[in-house]
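A single protein chain has been omitted from the complex, and every remaining protein chain is retained in its original position.
For subunit A:
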Amino acid sequence: MSRNYSALALLRGALGGNRNWDQAWRSPEPRAHYDAVIVGGGGHGLATAYHLAKTHGMTNVAVLEKGWIGGGNTGRNTTIVRSDYYYPQSAAFFNHSVSLYEKLSRELNFNIMFSQRGMLTVAHSRGEVDFQRRLVNGMALNGIDMEMVTPDQARKLCPIMNFGPEARYPILGGMLQRRAGTVRHDAVVWGYARAADRVGVDIIQNCGVTGIDRDPASGAVTGVQTTRGAIGCGKLGVAVAGHSTMLADMAGFRLPLRSYALQAFVSEPLKPVLDVVASSALLGVYVSQSDKGGLVIGGNADAYASYAQRGNIPTAEAVSAALVEFIPSFSRVKMLRQWAGIVDYAHDSSPVLGLSPVPGLYLNCGWGGGGFKAIPAGGETFAHTIATGTPHPLITAFSLDRFRDLALVDEAAAAGIEH
């Protein structure tokens, strides 16, 4: 087991020439059977495994990851963590997640660098201001810290936004969540991986699941086929984001999800120039500045379904134009990298969490472009669901049944842009 991280540990490391660090997590050979197998070594899969072991005492647990952990959306996202969701069910879940994030560095003994610098979503018309008032009031009533800001306040928060007479869309105000911010994405992956490993979870990388075995009589899951051989399991949790429909295929059912490429961009490193996360749904862009100095920029998902995990030019153009229109001085700033992740959307833009039609198989998917912020709560509630066989109270609204029951939680209209 690896020793605790601290300033003292750094000093000890330094004195030993940094040759005395433990493995952050082991790379064991897979066992023949686990009580629970989690497919997908993203944030959700790792957090789930951590909670299975830590909270529910299930230590014979493996996370199977087809590539390297965090190589999916968790390592590709724009790292915005916020809880400005409209419907009470979402508000309760995401606010819980933000609260867990606030304590996560200590919980994991790994600095995930939650930078609560606030997120400003601007409004460009009277109609948008009215709509934001609806959202802000609703969120406030659900216990979320949200406030409306005037154009002057918006200018103070981010003076480089386009307040000029040339602006196609004037900035008439906005809404602000001060508690929102960014979190270092890799740290969440590694922190959970290390913490899960410390409580006995096997993290198996380069292990793609290629088939799901079911008991012919009961239909229940008995194990998985993988690129590293067959692995038996009592319970199977699937947390593979954009590839969820493929896993459902393997188990013989369909999911009401569609996968799209969502792209992101990072700029060259700059001295601090942007202190909030700034977003404009109408322009289709949001941007924050990382602690390394790069601007991290996102926009809307590509318009067509795809599994191509790479950037393309039409979206780069659309997002760049939106960025320059939003913050004109960024026109001279250079793009350093462009990439994409595959995100899975339900048509109400809420996640799918809980039981599946297959006994013993549990679902954690449908995060679309916004599941990074959900990782701590997703892991906690999903582990509860797997361990007890009953959905955690915070996620009952997000069951797969909601599509049958027409009990959707339509956050699509509320957010307007993904992150």
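Note that in this section contacts are C-beta pairs under 8 Å (C-beta built on N, C-alpha and C of every residue); 3 or more make two chains touch, one makes a residue touch a chain; residues count from 1.
Just so we're on the same page, contacts and distances are computed from a predicted model.
Colleague: Name the absent chain by its UniProt protein name; which of "3-isopropylmalate dehydratase small subunit", "Sarcosine oxidase subunit alpha", "Urea ABC transporter permease subunit UrtC" or "(Fe-S)-binding protein" is it?
Modeller: Matching "3-isopropylmalate dehydratase small subunit", "Sarcosine oxidase subunit alpha", "Urea ABC transporter permease subunit UrtC" or "(Fe-S)-binding protein" to the record, the invisible chain is "Sarcosine oxidase subunit alpha".
Colleague: Among A:150, A:329 or A:390, single out the residue that touches the unshown chain.
Modeller: With A:150, A:329 or A:390 as choices, the missing chain is touched by A:329.
Colleague: Give me the subunit A residues in contact with the hidden chain, please.
Modeller: Against the missing chain, subunit A presents residues 5-7, 9-11, 13-15, 17-19, 21-27, 67-71, 75, 88, 105-106, 109-111, 113-116, 125-127, 130-138, 140-142, 148, 159-160, 162, 164, 166-169, 184, 186-187, 190-191, 205, 267-273, 283, 291-293, 308, 310-313, 316-318, 320-321, 323-325, 328-339, 347-348, 405-408, 410, 412-413.
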